[in-house]
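Have a look at this one before I ask anything.
All protein chains but one are shown at their positions in the complex.
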Amino acid sequence: MNHETQPTLKQRLFTIIFYADTPAGKAFDVALIVCILGSVLVVMFDSVKAINQAYDPWLSGFEWFFTILFSLEYLTRIYCSPEPRKYIFSFYGIVDLLSIIPTYLSLFVLNVDYLMVIRLFRVMRLFRILRLSKFVSQANLLVYAVRQSRHKITVFMFSVVVLVTIFGSIMYMIEGPHNGYTSIPRSIYWAIVTMTTVGYGDISPKTDLGQAVAALVMMMGYGILAVPTGIFTAELANAMRNNQVERPCSHCGKKQHEESARYCNACGHSLSD
Amino acid sequence: MNHETQPTLKQRLFTIIFYADTPAGKAFDVALIVCILGSVLVVMFDSVKAINQAYDPWLSGFEWFFTILFSLEYLTRIYCSPEPRKYIFSFYGIVDLLSIIPTYLSLFVLNVDYLMVIRLFRVMRLFRILRLSKFVSQANLLVYAVRQSRHKITVFMFSVVVLVTIFGSIMYMIEGPHNGYTSIPRSIYWAIVTMTTVGYGDISPKTDLGQAVAALVMMMGYGILAVPTGIFTAELANAMRNNQVERPCSHCGKKQHEESARYCNACGHSLSD
Amino acid sequence: MNHETQPTLKQRLFTIIFYADTPAGKAFDVALIVCILGSVLVVMFDSVKAINQAYDPWLSGFEWFFTILFSLEYLTRIYCSPEPRKYIFSFYGIVDLLSIIPTYLSLFVLNVDYLMVIRLFRVMRLFRILRLSKFVSQANLLVYAVRQSRHKITVFMFSVVVLVTIFGSIMYMIEGPHNGYTSIPRSIYWAIVTMTTVGYGDISPKTDLGQAVAALVMMMGYGILAVPTGIFTAELANAMRNNQVERPCSHCGKKQHEESARYCNACGHSLSD
Partner (left out) sequence: MNHETQPTLKQRLFTIIFYADTPAGKAFDVALIVCILGSVLVVMFDSVKAINQAYDPWLSGFEWFFTILFSLEYLTRIYCSPEPRKYIFSFYGIVDLLSIIPTYLSLFVLNVDYLMVIRLFRVMRLFRILRLSKFVSQANLLVYAVRQSRHKITVFMFSVVVLVTIFGSIMYMIEGPHNGYTSIPRSIYWAIVTMTTVGYGDISPKTDLGQAVAALVMMMGYGILAVPTGIFTAELANAMRNNQVERPCSHCGKKQHEESARYCNACGHSLSD
């Protein structure tokens, strides 16, 4: 038996980088979060003209420092992963890659480095790794409710798209280009601004008929806001009430059962075995 | 027995156009969706000045191509329908007709052809025909909840109309025409913009008293948004809970079971007895 | 026995005006609704400058016609009511009076006649009288849910008032009069515009710190919108679920019981007696 074998460097790196069970792994993950947030702050400051003019060399230096750090980390992840291919094409593998590309691209294309703020998504993974368990279980509940609602939400969103297209075209005909409704796509933009109750006011109806139609769009937007809220609330309440717990039936394997169930409702086998 | 009889052309057309059970019928419906979306895109591009000036002949050509196509389809539907009258006066028969009229009308009335975007409604029918069943059942649930809420929503909408009329008139008296509140209808438009929390800012109160009343309207609009949401959510939750169908267990008597359950989850007895 | 006695004029008027059970009563109520809506439309048109200039004598004539009609109706109600005093000081008695006063007042005070749109409230009563029963029972359910929520809503509204006062004062200090925040009351107005997500943009923060605080106010407004919605939804769902029907216990008199209850849960007496 080789359970006394010293783990290889690769194995130790894997444990440190991909898990947070050991003190070293936890320290690594906390340091990573700090670096991610730090690099995002750097790029934010870099976009503020006054700060940029005063401290540009410093900010550029920091940006490259963090990017090279993340590049090394990315390569190490590939190196120590038991299945590098699987990691590279996983969701987080792609996010890790996309987080470092913009800075390199900015050597050729101006301003593209701001895109690297997508590395904020990495923080989400780290939350999961750090097992902030209460948050994770609650996040799972939310994700479950969202997933349950997806068909209803799709139906709803499709209806909204149809409505804003139709109302956008109608307003284009009523108000016309001289009132700011310069094209149907722009009128659809107005319809979305109005129906979601954002209401910038950069485009707004001037004619009496246009204002009447706009009032109708507003009332609809105000009313149908109830629909996604209703869908999500009902699904979430359902998920919370049922507490459809994970209690796999030993006989037929059905996983989800009501918390109070004593027999599997798919095969009739006792759940207490 | 005449089950060997070859179906007539009319019958075959009917199956292809009105149903999507056969490969030909499915292909027809998919082609139709593509044509509808294509024709809507064409009219959108046509409204953008730069594109219009460069490609007007092409866009007009496409618009007439699609319109003639839909006209032929409409006539074929009437021809092959077993009860043409019933089809013509059905909801979708009217939508089909309204989808082609605007283009013909545009020969006489300027710009009226944009109205043909209502052919987007046709896509909805096609969804149903294509039996995207998960979406359809969810859509039905939403429609059911909306229909259940309709009396409550009507009461609510009537109250909102009374409120915006009264607050519009009050603001007309307080702010007056020189602050943008040029008439009671326009002040009602403002009240709707405010109560639905859209808030363009094209008309906004200038006087202290006007701002105080506006603040009141906002608080009301913010608060009563709860009402349609509450109504719809409660109805939807109700509709979803009822999926817990009444199927009393013959052994222990437990009444509510999941629709898909085959065994009572309280005593393990089969539910099919 | 006097059941053969002919009802007096007073009694017949009372039945016609205050109830809608007889054909005459129903006709009276429908005519009244038409008059109310007509008179509101007249005052709306009167406020539109172009219409006013062209048809002023006609509009004034109509306004006085309706007002005198409603005045006669009001006097008749007092005359034929068995307890005139009770009617005069009832909610609807006061609304009836307030509906006619503005037109008479407009002889002395300019523009005050627009206030008579409050006669729209009278339509609400007529709905009740006409026993549009489905709407009335649903309206009652809504009113019941609102009444159940009133303590929670009061607590919520008080918190909102405290928050907008504090944030308004903070923004007054940060942005100051030269950025549009000319006084604390006006800054509170801004805070209400922002927290209710109306967002006119007539006053908006210019400084970095001001925008950061504004972002905080928006996030709070966006988040706490959940509170009144949650309160109302939960109460409505409760009211709908319990269907706490009116089934007075014959023994102890407790009125509200669950629909499925077989025994009074206050005294244990059977409810089927």
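Just so it is clear, A, B and C label the chains in written order, and each chain counts residues from 1 on its own.
The working rule: a contact is a pair of C-beta atoms (placed from the backbone, for glycine too) under 8 Å apart; a residue touches a chain by one contact, two chains touch by 3 or more.
Only a predicted model underlies this, so the values are computations on that prediction, with no experimental measurement involved.
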{"item": "Partners of the unshown chain among those that are drawn", "value": "A, B, C"}
{"item": "Hidden-chain contact residue, picked from the options A:Ile100, A:Ala145, A:Ile184 or A:Ala214", "value": "A:Ala145"}
{"item": "Residue among C:Thr15, C:Ser60 or C:Asn238 that touches the chain left out of view", "value": "C:Asn238"}
{"item": "For chain C, the residues touching the chain missing from this view", "value": "151-152, 154-156, 158, 162, 165-166, 169-170, 172-173, 177, 182-185, 194, 197-201, 204, 208, 211-212, 214-215, 218-219, 221-223, 225-227, 229-231, 233-235, 237-238, 257-258, 261-270"}
{"item": "Residues belonging to chain B that touch the chain removed from view", "value": "197-201, 229, 233"}
{"item": "Where the unshown chain meets chain A, residue by residue", "value": "40, 43-44, 47-49, 111-112, 114-115, 117-118, 120-121, 123-124, 134-135, 138-139, 141-142, 145, 153, 157, 160, 185-186, 188-189, 192-193, 195-202, 225, 228-229, 231-233, 235-237, 240-241"}
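As a working rule, only the chains that are shown with their structure count from here on.
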{"item": "Co-neighbours of chain C and chain B - touch as defined", "value": "A"}
{"item": "Pair from A-B or A-C with over half of its contact pairs in common with B-C", "value": "A-B"}
{"item": "Innermost chain, taking as reference the mean of every protein Cα atom displayed", "value": "B"}
{"item": "Chain centre separation in whole Å, for chain B relative to chain A (CA means)", "value": "29"}
{"item": "Chain A and chain C, separation of their C-alpha mean positions in angstrom", "value": "43"}
{"item": "Chain C residues counted as touching two or more neighbouring chains", "value": "197-201, 229, 233"}
